[in-house]
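Worksheet for the structure shown next.
Only one protein chain is missing; all other protein chains are in place.
Now for subunit A:
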């Protein structure tokens, strides 16, 4: 079992594993260790409602050459960290190279595409007046001027000033967006900032203090991004995060690099995890028109 766990997670996993293995620490869910074979009867408990989650149905199975990452499945039922499973994570999403530059270009795009520069300055032509020569060209002893709205004058027009509104919108390559998501997910998993929970339904209280205590106990930091596969959130977590700065609820279709980096911790439900992997891998393995194209094209015949 330990051989399967990636070296990144090994230290934390070992700690939690011993904790759960000891039946004196708390009730053990039935179905626990089902992947290992027979279940010792002393580990089975009739109190638990759900079995241990250990398997996932991949729509795009991993190649097998790169072992899967693994993550604990936690529950929001109690303030203490309670594990309800251990799931594999797709290596093509969660073990990609953490390209900082790709993340940077994504963040830059997300900042710029919505930015509109409204700054505007009038030129000398757009200002009122200034058509009359202020004083004769010669014999006054003063500098020669033709208009009081010249850019040299105080209160004159602006030469080469900002001509807003100017949009900074541009389209960013979909491939790079996909790469950015994978890079952020891999980096955050490597830094132990991704947590998988079974569901947000399991949060027992709508009191924000309960969620505060839970995040403080589990060292989830000051800002947490909760991601579910649907945009109809359960009542308890919706009320707990309401008016609580730093805690954000987000559906999978809103997932983006900026929000993931803005929050310290990313909390995914199992359904969200499945959907994120499916969306990214569907995109990556789509049939591109260049796959059909014949690259070994001889030169064009001229007749």
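By our rule, contacts are C-beta pairs under 8 Å (C-beta built on N, C-alpha and C of every residue); 3 or more make two chains touch, one makes a residue touch a chain; residues count from 1.
Quick note on the criterion: contacts and distances are computed from a predicted model.
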item: Identity of the absent chain, which is to be given by its UniProt protein name, from "Large ribosomal subunit protein uL15m", "Ubiquitin-related modifier 1", "Proteasome subunit beta" or "Nicolin-1"; value: "Large ribosomal subunit protein uL15m"
item: From A:69, A:149 or A:195, residue that would touch the chain that is not displayed; value: A:69
item: Selected from A:53, A:93, A:187 or A:225 as touching the chain missing from the view; value: A:187
item: Contacts of subunit A with the absent chain, listed as residue ranges; value: 6-8, 66-67, 69, 91, 95-98, 100-101, 103-105, 107-108, 184, 186-188, 190-193, 258, 261-262, 264, 289, 292-294, 296-303
